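Would you mind keeping the following structure in view while I ask a few things?
Of the protein chains in this complex, all but one are displayed in their positions.
Presenting chain A:
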Amino acid sequence: METKQGTVAVTLTVNGEKRVGVAEPRMLLSDFLRHGLGMTGTHVGCEQGVCGACTVLIDGQPGRSCLAFAVQVEGATVDTVEGMAEPGELSDVQQAFRAEHGLQCGFCTPGFLASTQALLEQNPDPTDDEIREYLSGNVCRCTGYQGIIAAVRRVATERKAASHDA
């Protein structure tokens, strides 16, 4: 049995790179990423699990980084918005959000991008209803969602076309 008190070292694989930081057991994964590792791409809105801004991929699954303690996910693989494309470039999902006006202020965007990535992995060709249902846990105060849904649809269509061409 392992008991952790005070400050402890936490090791994670973040965007493919092994990262070590220190954390008290009470440190949330969101704060560990932002303050511990200086990766501020992951946004924090509500800290209650409701807004979805802090959504990242934990071992490939979408998860609220504000609802996990860093010590709890010790050893896990975490993927954040910083790892979605090379610096200066955009992934296809990011490009589609840009093209379809799937963002305005951008506060909610890192969470939407993570959720979209997970959705398309599980279901490469979702219907609009499936997109809406999957993204229902992410809140956007700016866009009215239409652009976001169009962006997800665009990625799905583009990927399908690309795989036909290949």
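We take it that a residue touches a chain if its C-beta (ideal position, glycine included) is under 8 Å from a C-beta of that chain, and two chains touch if they have at least 3 such contacts; residues count from 1.
Please note the rule applied: contacts and distances are computed from a predicted model.
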**Fill in**
Omitted chain per UniProt, picking from "Protein-arginine kinase activator protein", "FMN-dependent oxidoreductase, nitrilotriacetate monooxygenase family", "Carbon-monoxide dehydrogenase medium subunit" or "glutamate synthase (NADPH)", is "Carbon-monoxide dehydrogenase medium subunit"
**Message:** Using the touch definition from the top, which of A:L12, A:L33, A:A68 or A:C108 touches the missing chain?
**Reply:** A:A68
**Prompt:** Which of A:N15, A:S115 or A:T143 sits in contact with the chain that's absent?
**Reply:** A:S115
**Asked** Touching the left-out chain: which of A:G21, A:G36 or A:G52?
**Response** A:G52
**Residues of chain A (touch criterion as defined above) contacting the omitted chain** = 1-5, 24-26, 28, 31, 47-49, 52, 55, 58, 61-64, 66-69, 71-72, 115, 118-119, 133-134, 136-138
